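Would you mind keeping the following structure in view while I ask a few things?
The complex is shown incomplete by one protein chain, all other protein chains being positioned as in the whole.
The block that comes next holds subunit A.
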């Protein structure tokens, strides 16, 4: 049954809550919904799942009234598959928007209206359930004849009472046997009781308890197992929604951990080989300021182009005729409908995709924008397109604004005070530039008087240790290495111990590149992270990557979560975007990665030298935005010609 129903403004004031459902919620699902769903441009999702810290898992559904700035949220137990919730929410929105007044803050009389609405919604859901069950009846009969009678009795008992929808609403998941069976049990157990009790919230529990005596041959343990499976499936499907659609990548086959050539062959790490030394000149931190410290606007152009150039989709379908739409745009009364938004959103989505934003992300963003604009009134003298574009710009800005502090130096100092080294682990797929950018980060830290130590935990790829050693020599920083074929987790652990002995403030851990589907390697990485508990897990990703960005990041996160032995898994904390200099204006990968992981872009690698490390500066977008918009406005002859021809035809029509 419903646990909680809320109506609140976008400003955060609760206007109305259902008093009958005075159940105390465990945790704060509403705040979690707003923080991790609505503010992350995921408001187009169907539902939000929340696991309370104690026991209990909730599902939340919501709907917006964008014109009035209201949000309607319903909270219910996840195991109850309430189907009428969406129906109820939209009915509530309809009714509430009529009595809403921005000056008022209490709506006591809505209680009555709500009761009415709830009744109607439940009846509708009941009718739908019956309709579906009528079609399914022969099958059910064939399967479990003994229970069919029971079911009918339950239905009849329920039909009279409005509380009857308790088990029934769960019933509608056609193909799902478990759900169906649960419905049967609920009905059979509650049918007779309906007259006495109205406590619907406990129906599921009751079904579980009363199950055996009422439905003789029914195996309860099996039922519970199935039920938990369903719940789990629901969980998983929302969690890995992103990754599921992508076709599975071919796993690299020729990489095997165990039967590789003997150690002596690969292990060149003994300091006998000194040839490299003579050539490598020692490089103190004097190659100039690392670009991290120079004011540089990396993302602004991308950002605004994404929003700005899309104007080319000017001819938006106008069904109502030029004059009436003109009038509406002046008076500012046009209400945005989904059909109005579609062409503009389509154009925006295409635009995003040409900028290398993963398709899935572009789609989700557009849906979320649509959800936030639908029903809004168009302001005076604005076009649909500019409204959509403004909303998109705001959304992009919001996404790229970091959620957590990206001030690494501050964290380093904090760790120093505690007398611990600050550990950064670099992870990523093969060949994205982990070691190179690790060296750049080391250079940047050195410039800020931080003692850095490198840990060569890529014990897999030949030459990896030598590569790192070369960087260490050039930068004159200590390196901790144990050669190849060692357990990277142990190497990292020893490196951290060594660092606390020789007063290093930061340990940069280089790991082997791995494809996100490679189970054994992901397991090794998970172990490394679990054992050493680094302060920062930095995902190194190429800016060149397109649709694969989603797959890489979501799988890395997923694997780290799945393979973790700790109750709270460490996930990716930040992103280092490499090869940013090669992509021109196709910066979509940054957006895809941030959207999918929620982690901020902490560094941007943009060249081959040590100084080529920047930070993504979202703040400086603002003043630039206007400039870009003007430049990108299609003031080309094309545009002018179209509008001129249009005006001419209109004048001609008027004369006729």
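By our rule, contacts are C-beta pairs under 8 Å (C-beta built on N, C-alpha and C of every residue); 3 or more make two chains touch, one makes a residue touch a chain; residues count from 1.
In this text, contacts and distances are computed from a predicted model.
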Name per UniProt, for the chain absent here [options: "Signal recognition particle receptor subunit beta", "BING4 C-terminal domain-containing protein", "Sorting nexin-30" or "Protein Rae1"]: "Signal recognition particle receptor subunit beta"
Residue, one of A:128, A:409 or A:544, that touches the chain absent here: A:409
Contacting the left-out chain in the complete assembly, out of A:397, A:515, A:531 or A:563: A:397
Residue of A:14, A:46, A:99 or A:127 touching the missing chain in the full complex: A:14
Touching residues (missing chain, whole complex) on subunit A: 6, 8, 10-17, 30-31, 34-35, 38-40, 69, 71, 105-106, 292-295, 397-399, 401-405, 407, 409-410, 412-414, 417, 448-449, 617, 619-620, 622, 637, 640-641, 644
